[in-house]
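What follows is a single structure, and I will ask about it in a moment.
All protein chains but one are shown at their positions in the complex.
Going in written order, the chains are labelled A and B, and every chain counts its residues from 1.
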């Protein structure tokens, strides 16, 4: 595996293989599998789980990593092609990324959506440009439109919890003080569809997921025996649900229009997930969220501290899922190369 | 050992055991003792010694660590229970800490005093709340009211210097431009008392250590053959002293009252430790300070650069003392657990 950029790049079988590898590594540690292998981690945006879990994942497999955070101990990096660099950025990713790649065996990059142009963010323009500069195996640590590590970890969490193959899975928008990127809802939607779940996207007016994402997910669902629909009717959506996955995202009808988005969300602060939401759900309905989460803004304490919540298991599975990705990417002895001592 | 949060949680014998282990590791390295073990280090406040020495301590024992600094490459973390998180913090420690703990075998947390409410800081409210969220072995890297790693290292330094069991030990307030926390004076006071020293706390009016700390230290002294008293008479305090330990801290009579504290300390800038302070002390009287120290504000160059100063030995002993804590905490094969590969 040379790239782990989007879950949609992989077939259902390839993902099931990765999940089996994750489970194997969980049960039978391989503390020397990646001995001598080095992972570079380049963070254009803040992180807690990704930052910690990738470092630990490399260590638990016998490898190592280094972290670069532009603007914090490192120059700011320019990403625009052809830019006249007379501003704050002292280095371009066209130098920075291949140089960092030359020091390691695989590179991970986190670069959130700019949130200005929906077309550009859906095409993952910025991440794709950086990916082109990288001639080593590459991992997406969350780009404008994808977060495959989160999606893989969530799939494993659903498996750990024995969530049935055709279970009802509700991906619900929840409130946040400002617009957040589409990466996690896009990745989770596709994951749930590809796993064959009966997916309902629950969101208020103005927050429908882009048609491209819905179409791609419906195709994945069709191939896996699942289904994808959307609604703004919370009661209907949650009736009989096995899983509620809450996530904050920005308005798609007013994408890049901070004022328009703010006007829309001003009336939506009751979209804070509470225990009352689960009235018509299955008694054992699970609550998922990728974290970080604003307590009592996006999700109430009573839900996060209650028995439904599996958010910590999801976060722990980041470590396990990423160990599988790294193992598949870097333990192949055929890969090799000048830095692969 | 599951927790290393406060030196007062341990008996004199347990501490002597830890110091013996520190000495053994210094003489006979165990470079594989913690192979495969991972320490998470969570810093809510700046650090130099703690940041470097814990990373090195794990390495010298064959283990590893990762560092998380909220607000620098990581989200700001909320600590207040029940908070409506509509401000700067995007994640709560009730998620952040158990998630980080799930990635490692032990977690270290540094969280300085808020410096507003003396009762809350004496009760270490914030640190205790975070400790409750952590289901892995936990190390206090300095909390509102305790700094056990510093105290343990200082005890070892006193032993290294053959400071007699009943020596006269003066813990003196020194000047700083603003109020600093009580963690180090509290920890050093208790350490000196438990070691059986004749402790004098030397401080100006308004800077007496809280009665609870003095009482606890007196009880420790009583059990160890030492004594604890306090004064504002520098000459009397230092007469015949074996050790002067200088430390800056905030007014306790005006705790949380920045203006009141500033008025009080405005007249105290002559509390900068100088060679003249040692006129009546023993000729070989040692000078200690936990660092960092503001030269020529808290302590004069002539003292820090002179033969009395053992501040570098103290800092080096942080490494050795912490290796003992980590070894005791993590090398026990009975501990184990899902992450303890």
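Throughout what follows, contacts are C-beta pairs under 8 Å (C-beta built on N, C-alpha and C of every residue); 3 or more make two chains touch, one makes a residue touch a chain.
Just so we're clear, the structure is a prediction, and the values are computed from it rather than from any experiment.
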Which of A:31, A:73, A:225 or A:306 touches the missing chain? It is A:73
Identified contact with the non-displayed chain, of B:29, B:87 or B:225: B:29
Any idea which of A:1, A:22 or A:38 touches the chain not displayed? A:38
Since one chain isn't shown, list which residues of chain B touch it in the complete complex. 29, 31, 43, 46-49, 51-53, 55-56, 59-60, 67, 69, 72, 177, 291-297, 301, 304-305, 311-312, 315-316, 319
Chain A residues that touch the omitted chain in the full complex: 36, 38, 40, 64, 66, 68, 72-75, 78, 82-86, 90-92, 94-96, 98-100, 102-104, 341
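Heads up, the rule we're going with is that only the chains that are shown with their structure count from here on.
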Roughly how far is chain A from chain B, going centre to centre by Cα mean, in whole Å? 40
